[in-house]
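Note that this complex is displayed minus one protein chain, with the remaining chains in position.
Read from first to last, the chains carry the letters A and B; within each, the first residue is number 1.
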Amino acid sequence: MAKLIRFIPLILFIALGTVLYRGLFLNPQALPSALIDQKMPRFNLTQLGNEKVNLSEKDLKGQVILLNVWGTWCVYCKYEHPYLVDIANSGRVALYGLNYKDDRQDAQQWLIDYEDPYQFSIFDPLGKLGIELGVTAAPETFVIDSKGIIRMKHVGPIDGDVWQAKFLPIIELIEKENGIARVK
Amino acid sequence: MGSLVLNKFILILVTVLLSFSAGAFISDTYTFKDEVTEKRYKSLVKDLRCPKCQNQNLADSNSAIATDLRREVYELLVQGKADVEIVDFMVKRYGEFVLYRPKVSSTTYVLWFGPAFLLLIGAIAVIVIVRRKPIKKAQTGLTAEQKQQLDHLLKDK
Partner (left out) sequence: MIPELGHFALIVAFAFAICLSIVPLIGVLTNHQKLTTYAKPLTFGMFSFTAISLIILGYCFVTDDFSVKYIAGHSNSHLPYYFKISAVWGGHEGSLLLWVFSLTAWTVAVAKFSKGIDEAFIARVLVILGMIAVGFMAFTLLTSNPFERLWPMVPSEGRDLNPLLQDIGLIIHPPMLYLGYVGFAVAFAFAIAALMCGKLDAAWARWARPWVIAAWICLTIGIALGSWWAYYELGWGGWWFWDPVENASFMPWLIGTALLHSLSVTEKRGMFRNWTVLLAIFAFSLSLLGTFLVRSGVITSVHSFAADPSRGIFILYLLAIAVGGSLTLYAFRASNVSSFSRFALFSRETALLVANIILVIAAVTVLLGTIYPLILDAAGLGKISVGAPYFNAVFIPIMSLLFLVMGIGPLIRWKKAKKGELRKQLTKPSVLSLILGITFPLLYGGEINLTATFGMTLAFWVSLVVLKEMLNQVKAKDGSFSFARLSLSQWGMTVAHLGIAVTITGITLVSTYEKEMSVKMVENGSVHVAGYDITFKGIKNVQGENYSAQQGQIEVHKQGEFISLLKPERRTYMVQTMGMTEAGIDAGFFRDVYVALGDPLPKGAWAVRVHYKPFIRWIWLGAIFMALGGVLAMLDKRYRAKKTAKNKKLKQDEVLQPENSVNEVLGSQS
């Protein structure tokens, strides 16, 4: 009996070591969204392109909706921009923008300079909708289904690999739920 | 494969950039209607974690998101919300990650009750060790001759 007690420290260490080993492959910075499977939050903000137009969550329409958080101050938004243009052009999803903590003039000019892939952009200068969505920076993109439920959040820019690995699976799932068969 | 490298790069870049938010500037100057509310504000922003920083609470971080969230806490307090409601507001949007005081739930029982449990085990261990039965006494008594030898050795330092 006494002999076995001596092995306890070793056993505890092995357990700890396993946890630490697992930890090396995790990302302590990655924060999963708290809003998965929750309804898109309500909001009442103006449209970026036209301050007289008020928008609410009801204006986000489509079979599969992508809400992209962006800003002129955001470096990686420029990087993902061409991919967003492609995504918009494919017509498979409805792409909307959330202009986060930005200057209206600067943002409008940016879209003119670089091409506007969004159906419209919501103007959120104080980041209020951002807080409702648990946004901490840009770019971030939400996938929302036709019932207004948030299904996925991606932090960081979108590119080909990310699209294939993260977005396509959930998009296909939503389409299946909606009863749309995809030929391709 | 390329995006993995990119993600790692972003991570390092963000890490490096955010590491400078420590020791940066403080610019809120909120006024409160009474001391109690002010105390509540200070306590709340200390117990809430900045969701994007390198392990800082809302009070100490000067990143944009921390400033915004401090503003939210202030506004909610002014609206008369209770501490519990404000905490729930944050958790609902950012998850339990933003709580520096973890919730007591089935996943955190070990965390919260572990130390007390260990103290209990420790107390039991002390009692067991102290009350252990003494082992048979070793052969006692030295012969006179052995005593003399012992004295001799002891003197011989």
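We take it that a contact is a pair of C-beta atoms (placed from the backbone, for glycine too) under 8 Å apart; a residue touches a chain by one contact, two chains touch by 3 or more.
Predicted model only: the values in this text are computed from it and were never measured.
**Student:** Tell me where the left-out chain touches chain B, residue by residue.
**Tutor:** Chain B touches the missing chain through residues 12, 15-17, 19-20, 22-30, 42, 46-47, 49, 54-57, 59-60, 95-103, 107-108, 110-112, 114-115, 118-119, 122, 125-126, 129-132, 134-135, 138, 153-154, 157.
**Student:** Tell me where the left-out chain touches chain A, residue by residue.
**Tutor:** With respect to the unshown chain, the touching residues of chain A are 6-7, 9-10, 13-14, 16-17, 19-26, 28-32.
What we mean here is this: only the chains that are shown with their structure count from here on.
**Student:** Roughly how many whole angstrom separate the Cα centroids of chain A and chain B?
**Tutor:** Comparing mean C-alpha positions, chain B is 31 Å from chain A.
**Student:** In the complex formed with chain A, which residues of chain B make contact?
**Tutor:** Of all residues in chain B, those touching chain A are 1-4, 6-7, 10-11, 14-15, 51-52, 64-65, 68-69, 72, 91-95, 97.
**Student:** Residues of chain A touching chain B in their complex?
**Tutor:** It comes out as residues 27, 29, 31-35, 76, 101, 126-127, 130-134, 136-137, 156-157, 159-162, 165.
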